[in-house]
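See below for the structure under consideration.
Omission of a single protein chain aside, the complex is shown with its protein chains in their original locations.
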Amino acid sequence: MMTKTSMIALVLLIFMGFFPMFVDSAWLAVGTTFLVFSVVAFSQDIILGRAGVFHMGHALFFGLGAYTTAILNVQFGWPILATWAPSVLIPMVCAFLLAGPIIHLKGDYLLVATIGFNIIFIQILENDVFGLTGGPNGIFGIDIVRLFGIQFASQTYMYYMAFILLGITLFIMRNLDKSKFGRAMFYINKDEIAAQSMGISIRYYKLYAFILGAGIAGAAGSMFSVQYSAVSPEAFNVTQSIMFFTIVLVGGSASLPGVLIGTFIMFVLPEVFREFATARYLVFGLAMILTMILRPRGIWPVKFGNIPSFLKKDVK
Amino acid sequence: MDIFLQQIVNGLTIGSLYALVALGYTMVYGVMRLINFAHGDLVALSAFVGLTVYTQIFGEGITSLVAVIAVFMFTAAIIAVVGVLLERLAYRPLRTAPRLSAVVSALGAGLVIQNAVMLIWGPNMKIFPSEIFPSTIWEIGGIVVTFTQVMILGISAMLMVTLFFFINRTKMGTAIRAVAIDQDAAKLMGINVNRIIMVIFIIGSALGAVAGLFIGAYYRGITFDMGWMYGLNAFVAAIMGGIGNIPGAMLGGLLLGLFNAMITGYISSQWAETFTFILLIVILVFRPTGILGETVAEKV
Partner (left out) sequence: MTKMFPKFAASLAVCTALVSASVAADVIKIGVQAPITGQYASEGQSIDNGVRLIVDQFNAKGGILGKKIEVVSCDDQGTAQQAAICAKKLVNEGVKAVIGSYTSGATEAAQTTYFRAGILQTSDGTSDSLITHKYWTFFRNSFPNSAEAEYTAKYFVDGKKYKKIVVLSDYSSYSTDLADSVVKALKAKNGNIIYEGKIKSGTQNFTAALTKIKSMDPDVIYYSGYYTDGGLLRAQQIQLGIKADFVGGDSNDNPDFMKLAGGSAEGTFLINVPTPDILPYDIAKQFLVDYKAKYNMMPASIWSLMNIDGLRAVLNGMETTKSEDTKVIAAAMHKLKDFPGITGPVTFREDGERLGGGYMTYEVQADKSYKIVYK
């Protein structure tokens, strides 16, 4: 059975798979960044779009993954491959510890609390705690992936590693929708109170989404740090978190093509319009307002099924 | 002891600026349940508009208090108009839309204002003339108080007291409170909700404008992206006090200013923000409605 969404996913995977054949290495780098950021955007979507947790600090988990790889590789000499598991697990553990006490908070309070976590994270990085994070300049000279003496240094290898990560992410999300979690989310979004009284633990599922999203973002962060061989605090600040938040809502929450369109608009268009560097964020801002007025549920909203409750109109 | 009292003066000064900005957040939230993410950028815009008005219309070198008051009032009026336009163009079309759509629109509006400021005034720091206020300094028992600090403390206090009486003692204030409690019921009572929201944006933006001008006069250097920092601190202050609650925002602002000064003075300036947000998260976990906010039972 092919649903419309999996068709789109397949076409996209085929297109992205052949993309390196048509472009030079500069565009390949843009393509790699697009893949990495769309993985982060999907993980933000699991938390915000599917579980309905108002989360505006996602760069924290992205950064945690990136810094885990950077610190283990540069400060402790681990090979990059060995840092992959910790760069997923550490964000997950942190997500559990941080979100546990606040996950019950209502929407706007959650926004502020997650922004707060993000700011504290940046300050920890800037203050160079235990001499590990390199302060405001971050960590440079991150290694490339090596396996059996082969060096995966070229941009093409980086591209396909990010491509495989996106594939894994899409696979997880597809299974997620069909799982117990997906059904629970469906009912929570339909009617939170009814779902709760049926014995669905909202807290449990929200926390589950949060931890899963953090892990995926951590994997993307690890990829990001290898791609640029450097990490520094400002790449993971609240502005970045707001970007991921906006991507999901402008594109369309819980919508696969929507999130991809959002990522494309926010991360690839700025590369294309570099000449208009000074005015481009002004245009961005206007576009955000206009999109929300004309299409309040995003450019490509979900049409049926798992529509997040906050996307439904308030009935007055 | 001198040092402690000096830190209190420092803290109260910055705290009253936070309070002025926090009022804008809290009033909009109270009525519209919307975090007005563009508010901080309005504050920055005000500093730039004020600088231009001051140097273009009055020329540099004027120290007459009358001229300065005129600059303040004129700038506040301009920012109030921008605030009303902001509500008309970016928020009103989304009043019945999903909640997060309005948040994204607010974030977009913030980007627009911030980058418009950058395009008009340039990316580099602009500098306020030093002679806006006399450089008088009083030294009372080892504590130093400047003329600008006295102006900030005095005028903020005056504005806040006026606002308090306006909200609690006038007909318009009653209408604002009614709309904050229940928009539909207020509508049925013949209150023009659109007009109330306009008034909210006029007051909030004008108070933010005054804060922006004081920031310029006190710290002198202004940058196009400074609104974010002041906005965030003020927003934290509003939540600490209890968002939607007007005296709460005033109290939250002053407390946050004092808290910051004490942390910087006695513990470490390196961790000031961390302490601020740990305090915020602790307040949210144990008293989500803030210090003065009331607990409201959720409607089912």
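Labels for the chains are A and B, by order of writing; each one numbers its residues from 1.
Definition applied: a residue touches a chain if its C-beta (ideal position, glycine included) is under 8 Å from a C-beta of that chain, and two chains touch if they have at least 3 such contacts.
Fair warning: this is a prediction, and the values are worked out from it, not measured in the lab.
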Which of B:58, B:74 or B:219 contacts the chain that the document leaves out: B:219
Residue of B:84, B:229 or B:279 in touch with the missing chain, whole complex considered: B:229
Touch list for subunit B against the chain that is not drawn: 2-3, 6-7, 10-11, 13-14, 123-125, 127, 129-130, 135, 137, 139, 144, 146, 215, 219-221, 223, 226, 229, 260-261, 264-265, 269-270, 272
Residues in subunit A touching the chain absent from view: 17-18, 20-21, 24-26, 28-29, 126-127, 135-138, 140-142, 153-156, 160, 164, 167, 227-232, 234-235, 277-278
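Basically, only the chains that are shown with their structure count from here on.
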Subunit A-subunit B separation of Cα centroids, rounded to whole Å: 32
Subunit B contact footprint on subunit A (complex, rising order): 54, 101-102, 105-109, 111-113, 115-117, 119-120, 123-124, 127, 193, 242, 245-246, 249-250, 278-279, 281-282, 284-289, 291-293, 296-297, 310-314, 316
Subunit B residues touching subunit A - in the complex, by the definition given at the top: 29, 33, 35, 89-90, 93-94, 96-105, 107-116, 118-119, 184, 232, 235-236, 239, 243, 270-271, 273-274, 277-278, 280-281, 284-285, 288, 300
